[in-house]
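A single protein chain has been removed from this complex, and every other one stays in its place.
So that you can tell them apart, the chains are marked A, B and C in the order they are listed, and the count of residues begins at 1 in each.
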Amino acid sequence: MDGREGERLYPNEKLSEEKVFKDPVHRYVHVRDKVIWDLIGTKEFQRLRRIKQLGTTYLTFHGAEHSRFNHSLGVYEIVRRIVDDVFAGRPDWDENERLLCLCAALLHDLGHGPFSHSFEKVFHLDHEQFTRAIILGDTEVNAVLRRVSFDFPKKVAEVIAKTYENKLVVSLISSQIDADRMDYLLRDAYYTGVSYGHFDMERILRVMRPREEQVVIKRSGMHAVEDYIMSRYQMYWQVYFHPVTRSAEVILTKILHRAKHLYLAGYTFQTPPVHFQSLFHGNMQLEDYLKLDEAVTLYYFQQWQDERDAILSDLCCRFMHRHLFKYVEFQPTNEEMKKLVELTTLFKKAGIDPDYYLVVDSSSDLPYDFYRPGEEEERLPIYLLMPNGELRELSRESTIVDAISGKRRTDHKLYFPQDFLDDLSTKRNVKKKIKQLLYE
Amino acid sequence: MDGREGERLYPNEKLSEEKVFKDPVHRYVHVRDKVIWDLIGTKEFQRLRRIKQLGTTYLTFHGAEHSRFNHSLGVYEIVRRIVDDVFAGRPDWDENERLLCLCAALLHDLGHGPFSHSFEKVFHLDHEQFTRAIILGDTEVNAVLRRVSFDFPKKVAEVIAKTYENKLVVSLISSQIDADRMDYLLRDAYYTGVSYGHFDMERILRVMRPREEQVVIKRSGMHAVEDYIMSRYQMYWQVYFHPVTRSAEVILTKILHRAKHLYLAGYTFQTPPVHFQSLFHGNMQLEDYLKLDEAVTLYYFQQWQDERDAILSDLCCRFMHRHLFKYVEFQPTNEEMKKLVELTTLFKKAGIDPDYYLVVDSSSDLPYDFYRPGEEEERLPIYLLMPNGELRELSRESTIVDAISGKRRTDHKLYFPQDFLDDLSTKRNVKKKIKQLLYE
Amino acid sequence: MDGREGERLYPNEKLSEEKVFKDPVHRYVHVRDKVIWDLIGTKEFQRLRRIKQLGTTYLTFHGAEHSRFNHSLGVYEIVRRIVDDVFAGRPDWDENERLLCLCAALLHDLGHGPFSHSFEKVFHLDHEQFTRAIILGDTEVNAVLRRVSFDFPKKVAEVIAKTYENKLVVSLISSQIDADRMDYLLRDAYYTGVSYGHFDMERILRVMRPREEQVVIKRSGMHAVEDYIMSRYQMYWQVYFHPVTRSAEVILTKILHRAKHLYLAGYTFQTPPVHFQSLFHGNMQLEDYLKLDEAVTLYYFQQWQDERDAILSDLCCRFMHRHLFKYVEFQPTNEEMKKLVELTTLFKKAGIDPDYYLVVDSSSDLPYDFYRPGEEEERLPIYLLMPNGELRELSRESTIVDAISGKRRTDHKLYFPQDFLDDLSTKRNVKKKIKQLLYE
Partner (left out) sequence: MDGREGERLYPNEKLSEEKVFKDPVHRYVHVRDKVIWDLIGTKEFQRLRRIKQLGTTYLTFHGAEHSRFNHSLGVYEIVRRIVDDVFAGRPDWDENERLLCLCAALLHDLGHGPFSHSFEKVFHLDHEQFTRAIILGDTEVNAVLRRVSFDFPKKVAEVIAKTYENKLVVSLISSQIDADRMDYLLRDAYYTGVSYGHFDMERILRVMRPREEQVVIKRSGMHAVEDYIMSRYQMYWQVYFHPVTRSAEVILTKILHRAKHLYLAGYTFQTPPVHFQSLFHGNMQLEDYLKLDEAVTLYYFQQWQDERDAILSDLCCRFMHRHLFKYVEFQPTNEEMKKLVELTTLFKKAGIDPDYYLVVDSSSDLPYDFYRPGEEEERLPIYLLMPNGELRELSRESTIVDAISGKRRTDHKLYFPQDFLDDLSTKRNVKKKIKQLLYE
């Protein structure tokens, strides 16, 4: 018999005294519900302390050392303010969804692994699947959620997967103006110290209104939303896609590729990639996944600096000591693609493996999109609630948003190790030619 | 023949263009000197990214995840502003000491290891010795410093060790109002999000004046200094000595004790403490030390959760998942010491090893001290430069500083695992008695 | 028949939609009660826009141009947060007092006149009497308050006069840690731009608890209160008592003295002091008082620059163009008093009227005081609510507050027109002697 069976269910159980977390972005995070308090105390949630919110960005903006734990509390706090201070008592709002919103907000990033962006790309992982697995699997998080009600974990997972039937609830966590984005823009701006990323969140919260299908924004708050969209745009190009950060990510990706390659090729590691084995085999289980955080990853990178394989060792040294790749602009035109082929040949000649040392990286973002039904990656547009009760899509009201709406911006860069090319003790002429091609 | 021998020495070599780091506390950190740029790029300095500025504080204030790398750049920037914007051109200031000040500021914390406070206590280490060793040893940092001049590393080490002959230079880095303290107060306040810790640093910098023996403060800036001292006081008691942080530190300390004990007792680890061996033997070398950062430490703690030894495993789980000890106030009076003895006996009876689970922790601080010649840990007082050119010790001018000057405040707490005591499935009566004693 | 008779009474009438004021200190000021909205719209309250919060301080800190209107909204907002977010639902709190608290907070400074400090001193006015008169007299404010209930204006006046029977209500507005002080410290710091004056108000609000006799503070918030008291101390000495501000006040005071003197002596003004007449006669009525704001006062000062009376004209020019008096330190010792007598004689000899041009100004403050029953100007001490439910007076718990508690600090300065003394075209020798005496 399960010992928990006898435990009291706590859908609405409150803490005897409100708990607060001091938060530099929202000043305080307030917790009154026992279930939230217990979720924060689970080991799966505490694990988020060992995963940085911005992956390799700290190598560009040294202040950006904050974790996903940080951000998750922030998203929770924003949703709490929306449902408790803005939605409570309004017609289209169902108070029974309150706890579900709070839990989904808190747990939405639960499945992130170390340096998710790179790991997901290399190993074809999907953090959302892991989020689901943690919520539904045999975990402390699941045990806490189950005490609310039998099907509560499933509901939380559905909200995060955007399949939950109440679309209003979904839109609080995932839409073009959700609590997730609002928190990360403010938080990442705070920790990096950049002045972009600020917008008047308090104003936006005040003008949010619940509608059946999604949260909408009162027309009087349109300018605050414009400001938010511009902040998002700036943060993407100034911080998230910063070319130096991408250089670190390129190296990280190549470390993972190399280690996997060596492992599958039967290379004998001095420090065998125990924690990565199932990843390399493509059959990672939840239990293993939960053990893989950034401390563990960095442990391996540190150790692998001393591996005999020159490429793995070099890439790990680069990552640990921030000896990053340099870059030049790159356009995927016929002409430049031909140059890339030529460079690839020259790199081989120079004894520098182009698979690891000549890398095109592309970043791309759509600052805001109106509704394009049927298209891939359909995005829910932002609706304004007009004084007459009508809804209007944002880009029809805002000149500025209209101007940038639906316009994808893409940037390509070619990364390579400048120091290798500068070392003219070997292959002097080939290297000179490479440099000519790169900088002509 | 050393390849570096032919390299150009660069005492005053400037970068072709000033480099800046975006910093959330000082807005920008400016680097013009090539030697500073090169020092930042060394692997020993980059290693500071993997050591948190505030050790276990992030378990209390989740925002406090910033590293010593962060802080070191900040101290450098403050000293740079003092020497370039305030001291430059003033009589008592020797421009030849400029680069020395900058390097010493940047490197002053270089020898810190993971969770220094706990490691130093348990293993009787001294981070200042390691700082010295890194600066003078066979390191990238030393190679950069040597290019300034043959004896430059030695000078830098002396400034940090406070033995350098020019006491003014020393006082910029280590005194009761130095760049180190100013940066950490502001920075730790920023990252934790507390409102203490703010003071008008810009004002203080403007009124600093070089004197032969130390930096002094113009009388007109006295109130800013009072504010700084109060900030320091509040940060110590609100943040640095926070009882929850100390609980995490107690657990960390006990993990280290247990692991050492097991190792020396011949216990067979599933994950042997390779990186800790020399520490346990008391003969740690620089090379090993540099490999020991917080990622590595957390890797072991993660692994040791699965060790067979119940105490090591439990303590590691506690640390990783933040299941901390609770505490009660404790006064080292005869009566309470007797109670502690009694509790020790009862813990043993209850099967809870008091060596690891019943811990008195004491914190103590002196917010400001005037000069007490000859006393142990002599502290340089702060001098005010009066309009007539005279110097007066701060506490003689400031009512508020006088009120708290020389008054040591100490706090003792008794830590223990509440959850063990709450589990009444075994030793019910002993545990009840323990609780009675603790909370009576 | 009174047109208002038929109007609906509105003790709990809410606005159809909450109104907000953007406030730089509290971000937003929220108004839901119609009575508050209507009070803000009265002409007596709007008049506070024409009275600066910090009198002559803007001549020292140019940012300090904010009005009492500003501050009054801020005090209201703080009290609103206390009663709505912290007190609501707690045992010792009577929800029926809510609206009274809000109105008293909003109106507490209603009776302030232009440059109150100086006007009150010269004309022996009491702004609290005028506050009472406005609330109880034939005013728009009274008409709004009366619609709550017949005796509501009286109650509001009593709260502000500290005679209301529910002392808890009084203590929210007037105690050593009230909404008035919290707002002005934060606000004045914001507008002057000084870094003192910051403290964690949100924390203090969270730990405030209603008790029968007064608001008390939970022990866990003690450090935030310490910080608040230190901020207050610094703001007094750095901002409110700034010697340059006092110089402007000295001149202002002397203008008023001179104008009164001339008026009573039958001097024929080019611009007769119409708005001041009743003040000069000592029989000012409410109606006249309400017409006297800082715009009107400055109008006269501007005009009086062209009066034939050399003293009035000179003092007005000084005030308008910020040609202030210089100062030297002054101690009211026998010796210095003798010097002052000597200086008085010399000023007369030099043809500079010492009644207007040689002024001792004293400032004095008690940063915090414990309870001294029976003493004049008895001050309610701050009580901490201990975990065991007991109350302890703050200075018994806090080392820092104890250190400064009850210690009055006083500062005297001697003001005079340096430019007159520098003009050596007349009375050269006397002026030289004066300068010798002043600066010896």
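Definition applied: a residue touches a chain if its C-beta (ideal position, glycine included) is under 8 Å from a C-beta of that chain, and two chains touch if they have at least 3 such contacts.
Please read these numbers as outputs of a predicted model, since none were measured by experiment.
Among the chains on display, the ones the left-out chain touches in the entire complex are A, B, C. Residue A:Tyr233 is the one among A:Tyr28, A:Tyr233, A:Tyr263 or A:Phe280 that touches the chain not shown. Considering C:Phe69, C:Trp93 or C:Tyr236, the position touching the chain not shown turns out to be C:Phe69 (whole complex). Residue positions on chain A in contact with the hidden chain: 194-196, 198-200, 203, 223-224, 226-227, 230, 233-234, 237-238, 399-400, 403-404, 407, 409, in rising order. Mapped onto chain B, contacts with the missing chain fall at residues 20, 27-28, 202, 206.
If you put the missing chain back, the residues of chain C touching it would be 21-25, 27, 41-43, 46, 49-50, 58, 61-63, 65-67, 69-70, 73, 190-194, 291, 293-296, 298-299, 302, 317, 320-323.
Here is the rule we use: only the chains that are shown with their structure count from here on.
Rounded to whole angstrom, the centroid-to-centroid distance between chain A and chain B, based on C-alpha atoms, equals 32 Å. In chain A, the residues touching two or more other chains are 27.
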